[in-house]
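With one protein chain removed, the remaining protein chains of the complex are shown where they sit.
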């Protein structure tokens, strides 16, 4: 008897995010890995031999035996998860969309394109509709849907209930980002042991523009970016997984601390209503401990899909300040794309 | 022939800051260590046996052989460097001041007392005059002078030329602080390996109130705190030495980036004019590299007394943002107190 | 309906190993936590408030609400897991045994006592019989059973099939041990960041004597220690969980590398035969990769109960060398004691 699962392919399967896709798909109820592609250097090799696997669980044995394909649409399944460098994505993703594939991308290449949905299902599931404006959609049925940068996603999930309940006027955020966000080999150990690197190329720009698009409003034609003021300081720290962010916000209306905490804890949205397989029961957990959240202890909450918030207190410049933590390669990358694909499936975009 | 140097004592000599005092005093041209005190548990022991020395240089041999005294003014020299926990300092420092000692303190106990100078010689050397209002000064000649918290000091040195040249209206700062700031044993390794701790007890309050006092104005009677708005987010990271800070500021008047950089680099003040022994030739170095300053590479600039600044760029909420780095146990603690003592000597307060 | 599970108590419930007991017992099919004890300081408090929980999973909610008892046998269940400092264990464990409890101890206090079984169920399950010689057993039915030091256990599991198949004449081992082995707060971050500490108090002595007892032979009266020569070098490194060990051995007879690898991989013993709940399907996994095992990637193999071995190659002084990795707070502590308790239950010692 054949599997009823939807066959999916992974573009960029040997990278750190590609590995997370494979780990998270291992037991997925709807999708199954049918095709892997990576750089030409790896194509033709068995996955288990080509990859430098950097996760704590072992390579799924069935995946280890799969042969890596070259990165072209011939022979690829109709649903593609892409975990590519931006420069390569810019070239490859349109080829797959033109060939009729649903490209569910974690790459930054098309996030800010006006016809490409940039989506967190808890935040702006309605933006998915933008894909109808893509020429590929009309011509071949294919399209590109994206999720945000790993540093933007935790922030925006945490901001969503604040925007919904109180409005947001200004955002200040300083990130302390894990090394896994830079891929493999990524950050050299001589650069990060006992160190902080106060710079990640293009990260601050991405955080600022993606946050505005994600929290923007879909009008008939396009997404009108949110109008708040925003600034991001991005830093790299010696943490394996989990981006920690110090956030201050000015709200649109006065709110008491317990209203805000309640807004965090009671936040539910489309993925919870649709009971998507990867949707965390509680997208945001507010931790009352005075010194939490912390990556070492909280990053795996909700199987890495829950955003942890803590330390809400008044801010001397804006209204409130708090700390946000999210798993950068699960909620911030592979899990983000998978949740998008689950949403697409339920909405009929994968058939 | 007897030494012409001024004999000094160290209160809290076995702690991390006490060790820095001893390291920095090893070759000091004006001061020499004549007396060490620590907790009753250590009193009577040879320093070399009582201390858990945590610096990369070896214990000065002469110091290793000194016997630790109990922490009372009998037999203590007239100049005392104090590196005590606040609770102990609250009790002990007044005893030494009452006994006629110049207490040059790194403790937080009296920093915010209205008659106690809180001083960074480059920033507010004139505040030293406050000590004349202390009852001890009148009665025994003794007094207490303090330096700020290790996280405030780098920030305030960096802000001083901005305030002087452009005025400051708002400050946003997120710190990523080294573990040596918590003393020894301090932060447990299970708490910080692969982790960020988004909380340091009372640190944010200290940063905010101390910054206002340091950049405040001495009127005849007292220090009028600076009127800017300010907020601090304090985090602990897996760095041995060096506090890194992401800072945004709103200035009092428009300023171009090159004006600001020039203000940083050309900043000189009292310690440089007086050529104090520990004064760095350049109190602030602006580093043009896109990814600096970094604790691993820049913390020892100016023998740990120079504050490094980098990454000046526009801020989407306030006017500008930049990164500040300073050595938390040198510029931020022992070196701060020593520079205060050098200033006191030149101004005639140690004779 | 009442639970059919055996109620168990934890002595030293707030420590790092105590926490592991609670985490591992959360879903245990045979045992359920009914009683917690810790120092007098914590007694009377809710566990969730008294503990400084240092694991990545959250505190089991039912446990968080339990009240901590004082550490005396009154009111304690008949099965006690002990995770105490040796000095305290020396005093307390006999009290519980005298009161009729089965004390399944991770403490070092009685490991080398001639009437106390020191057991790894895969290695020397027959040594359990020693407990019949304990006076408590005769008087109250109580007894003490121990598991070895966290650094000895991985080594001895790896050596067991070599001893069984080829004999062992000499053992050389250098450990690189995780900080969680020192408890909490344990190793100060200033001691271990960017560092190696080439010393752990009494660790080398424990490894050497415990290894000999574990691989010794139970004669009617006592355990005759194994006769091999052995030396251990113990080091602490900046790893959270997982002790890595460089091992050389001289065997009793010639063996080819593939015989040895086969001996590792095919090793099965009592816990596998009895299908004890925590028994790993494969107690030892030999990893063929040239650079494994590594704590970051392999420590959780077999839910932390599998010992990983790799890099078998000839040794220029003894016969062979290889690397061993095991999880120090699971296989090396809480999981070791739990497996002992499972063995005791099956053998009828818990009823």
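To keep things simple, chains are lettered A, B and C as they appear, and every chain counts its residues starting from 1.
The rule is simple: a residue touches a chain if its C-beta (ideal position, glycine included) is under 8 Å from a C-beta of that chain, and two chains touch if they have at least 3 such contacts.
Everything numeric here is computed off the predicted structure, so don't read it as measured data.
Asker: One chain isn't shown here. Among C:14, C:244, C:306 or C:328, which residue touches it?
Answerer: C:244
Asker: Among A:192, A:309, A:324 or A:343, which residue is in contact with the omitted chain in the full complex?
Answerer: Only one of A:192, A:309, A:324 or A:343 touches the chain omitted from view, namely A:192.
Asker: Have a look at C:5, C:164 or C:233 and name the one touching the chain we're not showing.
Answerer: C:233
Asker: Could you tell me which of A:134, A:180 or A:308 touches the chain that is not displayed?
Answerer: That would be A:180, which touches the missing chain.
Asker: List the residues of chain A that touch the chain left out of this view.
Answerer: Residues of chain A in touch with the missing chain: 16, 54, 179-180, 184-194, 238-240.
Asker: In the full complex, which bits of chain C touch the chain not displayed? Write them out.
Answerer: Output for chain C: 170-172, 174, 176, 191, 193-199, 208, 229-233, 235, 237-240, 244, 246, 248, 290-297, 310-311, 315-318, 321, 323.
Asker: Considering the entire assembly, which residues of chain B contact the chain that has been omitted?
Answerer: 53-58, 193-194, 240, 296-297, 299-301
Basically, only the chains that are shown with their structure count from here on.
Asker: Could you please state the distance in Å, as a whole number, between where the Cα atoms of chain B are centred and where those of chain C are centred?
Answerer: Here chain B and chain C have centroids separated by 47 Å.
Asker: Give me the residue numbers in chain B that touch at least two other chains, ranges are fine.
Answerer: 191, 193-194, 238-240
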